[in-house]
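The complex is shown incomplete by one protein chain, all other protein chains being positioned as in the whole.
After this line comes subunit A, so read on.
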Amino acid sequence: MAPSALQPPTRLTPTAALALSQQAPAILRRSVSTAYPPPLNKLLSGSETSDKWLQYENLIQSCLRTGDDQAAHACLKRLTVRFGDHNERVQALRGLVKEAEARNNGELEEVLKEYNQILSGNGTNIPITKRRIALLRSMGRLSDATSALVQLLDFSPTDAEAWSELSAIYLSQGLYPQAIYAMEEVLVLAPNAWNIHARLGELQYMAATAPGVANGSSQQYMAEAIRRFSRSIELCDDYLRGYYGLKLVTRKLLSEGAKAAKQTEDSELTLPDTNTIERLNELATAKLSDIVRHSASHDRGWRGYSEAEIAAARDLLGEDRSPTTR
């Protein structure tokens, strides 16, 4: 099924992105090519829906990705005519097109200079600020990107997307405690986001298994990871990612032995006793094999999981089974 042009195309597979950008000529043809500036549009082109403009925005992104610059420019032109040159989102989209078409570092510097210029005129232009951070990160200037992001979060601390980006940047540098902190801020803003809970669990697990982590703090991370994965499962029935993480963590804890339970420090986070961990492990195994079985037989109502996730879960279960049967 072709993806809808109404959803942001960031997470699409290459095939889906290609299909989407191939829709572009049809979508461009279907709607009137002449967009009129605000006072005339009501009179001349009839009613308009917000979907149309959202569609253009998303088409720009996926067309740039697939290299169809012509269609991207056509979409951008219509957006510019409709919303004007100084609209913040349009400015950000124009920057995006320029970034995509830049051939060398010099041209990228040029784009960056333009962003700086816009920002010196209006420091609260959030779409441009975000583009600038993304560009800095893409050019490998991570420390600049981080400081710009921290600055953005200083005056806009409720931007969950920016916190999430900050966490990703820290993670790419191996700074686990900072990444976890930023992800926790996302959770403060979106406490019901089950995927963010699972993501935080994954971060904790990564931090716990990173080389050179003290045993005590590693166990704390593990305990926290169990809690996060459990919460994600609590928020979402049959959440493959949550059960996968839970199984991963409990299996590791069980294979490391029961010494964990004895270590009762005064810290607020201690690992649950071995019995509980075993039961969690069993639960996760049962649920995972349930999910894998159902989606292997393509049962109705179990087709929402992605193929890659199912394959990973099957591998995890397989690894678990082979040592016991031997």
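Definition applied: a residue touches a chain if its C-beta (ideal position, glycine included) is under 8 Å from a C-beta of that chain, and two chains touch if they have at least 3 such contacts; residues count from 1.
Basically, contacts and distances are computed from a predicted model.
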The complex's invisible chain, by UniProt name, from "Leucine carboxyl methyltransferase 1", "Small nuclear ribonucleo protein", "Magnesium transporter" or "Dolichol-phosphate mannosyltransferase subunit 1": "Magnesium transporter"
Residue among A:L235, A:L254, A:L283 or A:L317 that touches the chain left out of view: A:L235
Contact residue for the chain not shown (choose from A:N195, A:T209, A:T274 or A:S289): A:N195
Residue touching the undisplayed chain, where the options are A:G106, A:G121 or A:G304: A:G304
Sites on subunit A contacted by the missing partner chain, in the whole complex: 1, 4, 7-8, 10-11, 14, 17-18, 61, 64-67, 92, 96, 99-100, 102, 127, 130-131, 133-134, 137-138, 160-161, 164-165, 168, 186, 190, 192-196, 199, 234-240, 300-305
